[in-house]
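Report on the structure given below.
Heads up, one of the protein chains got dropped from this complex, but the rest are sitting where they should.
A and B label the chains in the order they appear, each numbered from 1.
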Amino acid sequence: MKANFKYNLAWLGVMVLGFVIIDACEFLGIINTFIENMLVTMGINIILATGLNLIIGFSGQFSLGHAGFMAIGAYATGIITQNIATPLGFYLSMGVGIIIAMIAALIVGIPTLRLRGDYLAIATMGAAEIIRILINNFKITNGAAGLFNIPPLVTWVTVYVLMCLTTIITVNFIHSRNGRAIMSVREDEIAAEAMGINTTRWKLAAFVFGAGTAAIGGSLHAAYIQTIAPGDFNIMASIAILIIVVLGGVGSITGTFVAAMVLGALDTILQNFGTLRMIIYALALILIMIFKPAGLLGNWEFSFKRLSRRLRKESAIHE
Amino acid sequence: MSSPLLTAQQLVKSFGGLTAVSNVSVHFDQNELVGLIGPNGAGKTTLFNLLTGVTPVTSGAISLYTDNGVQTLNGKRPAEIAQAGLSRTFQNIRLFKELSVLDNVRIAMTNHYREGLLTSIFRTPKFYRTEAAMTAAAQKLLAIFDLTEVADQPAKNLPYGIQRRLEIVRALATKPKILFLDEPAAGMNPEETADLTRLIRQIQHDFHITIVLIEHDMSLVMNVVERLYVLEHGALLAEGTPTEIQQNPAVIKAYLGDEA
């Protein structure tokens, strides 16, 4: 317990350090609006991809519908904060978004999660498209035009703090009895059932949890960018999140962080290349996959516990 | 005569037009060691799958006798049946390959420890207590079966014989009333088989549970079991003690053909 406290403290240190560095750069003027935009996008992508990694990498269920749940969060925030333009309104809207997204995930997940592999992927993709088409046709969501002038209730600080929070919550969830049950479903469904694991329930738990975090990402996106339209949440948006997960390494949260940052930086650098940008991006994607088929980090995970153990071992050898 | 623990009456399983198990009735008593033998394709594994709910029965009844009365198991999902106290291993080892040996065992204990979503997400003191208790219980079990050294290794890295042993330990971690072992000695050398024989006896003795095993290795079967069922073509051919079965003309005919 004491040791755990030490590692938790180390992580807290990392988070504070990250905050201080960004804040200092902001203060010194190194970060302009352009770079801040990039950092915020990275943060939101990390939130989205971490949730999807829980579904794909840890429960082993191939979902291609993440953008649908993100849309729910985004529209909840867009609609509610236009009426209650206060920070409280924002958090209220985020809560509402999370709850609706989770309910939607239950409705989608209960029937479809018994499908396997690519069939599940295509069914979840269809479900997300249905969500998007409904938004596209509702009056309250302002149809295909989308919502404008959403109050700017989110700064990079909000995104940073929420990114840390959702990551902590997700990682804690994974490293618990719940997470282990979820991973057993990925490893071998039949064996998991035989060990008393209700696989349907745990798959659903991961799916609903992931949908909740997607809604958080959506809320932040809406409040930071201030305009949303149904087209922002199409199949390509789901695929963009999937790319982060696979590029980082399926089943590695560290990898998700690295991939989101690498892709975010790549995107920013490529802004100067104009139309060539997407061609370079596509080539980079293909080449990374060919040379690093398991993603940048495979399923490797950074851990202070392991680091300190290794350091201790090394110092023991030196003595 | 000891009291019955699990009974199956008139079990039938047909796949399309093919009847894999027809009208099989068996019973397993408290703390008994029963063998299930028969030629390839006799329906032994199918019978295991029916009893543990992996495949649903076409007809028939499976009942578990507990302190709180009789529980009907057919129609329940495998997880519920496992929670009721039936655990098993598989013919082709089905471990959680990428996960550590310790996690394999801890997963099997999932239902014995309550750990709410909120306690785990917010790491309350209760979370650390449950985790510690769970880990200690798993380590104790690993120690009994000489697996402490490999506790942190991914299951896929273990040698074959150890993987088989881990699968049995994992099944035990669910705290079963009855344990089904599907060809535990398959692919083992004589030395490993001898170890396994000791292991099975030890489990029956120390854990006070019923063990049912499918096995082709006759030295193992005849050595450890108290009672045998013989299946052929999906139907029950004979039942009795090892000595009775060895002298049963129908069994001899099924195994050796007419010329015997």
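As a convention for this text, contacts are C-beta pairs under 8 Å (C-beta built on N, C-alpha and C of every residue); 3 or more make two chains touch, one makes a residue touch a chain.
Simple rule for what comes next: contacts and distances are computed from a predicted model.
Student: Mind telling me which option in "NADH-quinone oxidoreductase subunit L", "Sulfite reductase", "Sarcosine oxidase subunit gamma" or "Branched-chain amino acid abc transporter, permease protein" is what UniProt lists for the chain we can't see?
Tutor: "Branched-chain amino acid abc transporter, permease protein"
Student: Please provide the labels of all shown chains that the missing chain touches.
Tutor: Listed by label, the shown chains it touches are A, B.
Student: Can you tell me which of A:35, A:84, A:122 or A:225 touches the chain that was removed from the display?
Tutor: A:122
Student: I'm checking contacts with the chain that's been left out. Which of A:74, A:98, A:243 or A:260 qualifies?
Tutor: Selected residue, touching the omitted chain: A:243.
Student: Per the definition of touch given earlier, which of A:6, A:114, A:201 or A:309 contacts the omitted chain?
Tutor: With A:6, A:114, A:201 or A:309 as choices, the missing chain is touched by A:114.
Student: Which of these touches the unseen chain: A:33, A:83, A:275 or A:315?
Tutor: Only one listed residue reaches the unshown chain, and that is A:275.
Student: Give me the chain A residues in contact with the hidden chain, please.
Tutor: Given the touch definition above, chain A has residues 56, 62, 111-112, 114-116, 118-119, 121-123, 125-127, 129-130, 133-134, 136-137, 190, 235, 239, 242-243, 246-247, 250, 275-276, 278-279, 281-283, 285-286, 289-290, 293-295 touching the missing chain.
Student: For review purposes, identify every residue of chain B that touches the missing chain, sorted by number.
Tutor: Touching the chain left out of view, chain B contributes residues 45, 49, 54-55, 90-91.
By definition in this document, only the chains that are shown with their structure count from here on.
Student: Chain B touches which residues of chain A in the complex?
Tutor: 1, 4, 8, 169, 172-173, 176-181, 183-184, 187-188, 190-199, 299
Student: State the interface residues of chain B toward chain A in the complex, per the touch definition above.
Tutor: Those in contact with chain A are residues 52-54, 77-80, 82-83, 87-88, 90, 94-99, 103, 106-108, 110-111, 113, 115, 117, 120-123, 127-128, 130-132, 134, 170-171, 173-174.
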